[in-house]
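The structure is given below, and queries will be raised subsequently.
Only one protein chain is missing from this complex, and each of the others stays in its spot.
The first chain written gets the first letter, and so on, giving A and B; residue counts start at 1 in each chain.
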Amino acid sequence: MSEIIAQDALRACVSEWLAAGKCVAGPRQVSWNRVLYSYLKKPEELLLDSEARPVNSIKEFFFPKHEKLYGYKIEGNDVRLTETAEALPEQVILGGRPCDAAALPILDHVFNWDYKDSQYNARRAAATIVTIACATHDDACFCTSVGLAPTAESGSDALLVPFGDGSYEVRCLTEKGKALFAGKTEQSDKTAPAHAGPEKKIDAAKVEAFARDHFEDPFWKEHALACLGCGVCAYNCPTCHCFDIVDEGNAAGGERARNWDSCQFSLFTQHASGHNPRASQFNRQRQRVYHKFRIYPEKFGETLCTGCGACTRNCPAGLGILGIATEISHG
Amino acid sequence: MDNIYQPDLMEVVETQQQTSDVKLVKLRFRDPDRAKQFSFRVGQFGIFSAFGYGESTFNICSSSNWKDHIEFCFRRVGRVTEGLWRLEPGDTMGFRGPYGNGYPMEEWRGKDLIFLGGGIAMPPIRCAVWKALENRQEFGNISVVYGARTTGDLVFKDELDEWARRERTRIVQCVDPGGETPDWKGEVGFVPSVFERAKIAAGANSIVLVIGPPIMIKVTMKLLTAMGVPAGNVYTSLENRMKCGVGKCGRCNAGPAYVCKDGPVFSIEQLNAIPLDY
Partner (left out) sequence: MSENAAFEPKIIAFVCNWCTYLGADLAGTSRLEYPANVRIVRLPCTGRIDFNLLIKAFEMKADAVLVSGCHPGDCHYTSGNYHARRRWMLFRELLDLLGFDMRRIHFSWISGAEGHKFQQVITGITEETRNLGPYKLYEGKPAAYPKFPETVLPLGDFSTEKELRQTARKLLSEGTVQVVIGYGERGPIFVSKAEDADKLVWNRNCLTNLTAYLKRKEIKTLGKAAIVVKGCDERALMVLEQESQIERENLHVIGMACEGLGLPKCAGCTVRQPRFADEVIGEAKPAEQIDHYAALDVLMAMPPEERMGFWAEQFDRCQRCYACRQVCPMCYCEQCIVDKNLPQEISPSATREGNFAWQIARAFHQAGRCVGCGECSRVCPAGIDLWALNLTLERAAEKNFEYKAGMEPAATSLIGSYSAKDEEAFIQ
């Protein structure tokens, strides 16, 4: 016995959630050639059944590109700190892929490493993740190489597996998922087919070993020549989480906030003395692979990559983790 | 909500200008309860902020025995340090910490301590020297070789003179060739060569804390190895650009080690396993 939902019924759910004051985010066509995960104002905005893959990831609903940490008011010699008092609304993240959802439990490790990031955790607690399993994949996908699959359940509260006719099998995986879909689904004896996904393309263990043992290899230099040092890969990656902290305001006060940052920017590791341990783009490219395949597994037991292919798909210069990891795995 | 990024509000007690661009700041917690329960280990660092300018990372350069305030020392080089430079006694600033691992001074008991450093590397050495002097009987001979580019760049000059008067404590000050003034009474040369010339006894029973750029550590380690000091007895405090201090912002790692969590204090034995990423 399975639970199924038709597309219309799913959109009706979105209406209900919006009317109840929840924030609902999903794939939305933002311009003629761009789909992004963003907050929806109307259920019709939700893009389903599209080959077009959102460029960004769902991490921004938990780790926003700009987030106020606290405010400060300056009164003579004194400073008063003001907490971000806004209560977080409940949010439903609908239409992420399994590679997006799986990133969240991976990120939970670092955001709770000894010190618990309360803002991130609050957003996690206030969200229900409804993932749509993949019926297709493209050349940039490699989730199956990092222990995931088109129907992987990690990180999701409910998984919708498409039948191909516009309806979905609804697999509620947690209490949150069950609560969200209670009474919204119909019983059925059909189960949705599982798409096989891409064949294995990279060997994560080999990449880890190479990063560890060949830190100074000329390979890194040859590979990184085309990298222009922008932030597209890091910013659209579901697992990249580096950030900067800035003060912004005037003489009366302001706020201290965190902004996304990327290890590919030349100033990322610049010391005040002028020394930069990663002064060349190839050191910086190496760092990205190193962080994902060597540091994170050593510290937290998981690769900091879900094989979503966003970096590969969107890199202005045609680079990305898939290409470099493939070369290391096979050469 | 317990916000790990929210600083303690501190009152600036005193600022002392050490050189043309280096200041020492003494600060205390505005919240007396927090002041009572706060403690740290020498070698740990904090994230100090001037509201409106930003946050920056500095070693807590006071001894952990001093209970009523903490100190940090900085060079004025950019936006945040410009903001810190403008602080006057009575002003409020921010402090987050203590972060990092601190010096394993319990393991250094009974050993001779040798401190080598230059310029703005003195503050993280200074706290350890004071701590050792305050617990004098726990340690053997104490030697410091401290150098700067010019005589005007030496920090904690009064304290260096004070240390030299303490028992079994030898202080060697030096300046780079060309940095001496006509009345300079100390050595001339770079710290590793001055250390060699000074014929300070070192061996398996020595602990060395050397703070400086990778090249200085490399050269010094060569000398120390020849003197029979094992790499596990030599320590350094690494510096990398930091922002969060709590292992999340992803920028301070040197190879697999997060300087804010696994460091900043590393033995050279540990450092040898870390690639040149700092």
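Note that in this section contacts are C-beta pairs under 8 Å (C-beta built on N, C-alpha and C of every residue); 3 or more make two chains touch, one makes a residue touch a chain.
Nothing here was measured: the structure is a model prediction, and the numbers come from that model.
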*Specify the residue from the set A:185, A:281 or A:306 that touches the hidden chain.*
A:281
*Where the complex has a chain not shown, which of A:6, A:30, A:173 or A:209 is the residue touching it?*
A:30
*Give the residue, chosen from A:262, A:287 or A:303, that touches the chain omitted from the document.*
A:262
_Missing-partner contacts on chain A, residue numbers_ = 30-34, 36, 38, 55-56, 65-66, 221, 224-226, 228-232, 235-236, 244, 246, 248, 250, 257, 259-260, 262, 265, 267, 280-282, 314-319, 323
*asked:* For chain B, which positions touch the chain that isn't shown here?
replied: 54, 78-79, 82
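What we mean here is this: only the chains that are shown with their structure count from here on.
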_Applying the document's contact rule, which stretches of chain B touch chain A when the two form their complex?_
1-7, 9, 49, 51-56, 75, 77-78, 81, 90-94, 213, 239-241, 243-244, 246-251, 253-256, 261, 275-278
*Would you tell me which residues of chain A are touching chain B in their complex?*
69-70, 72, 74, 77-79, 81, 83, 110-111, 113-119, 122, 212, 215-216, 241-247, 249-251, 253-254, 256, 258, 261, 263, 268-273, 275, 277-278, 283, 287, 290-291, 294-295, 298-299
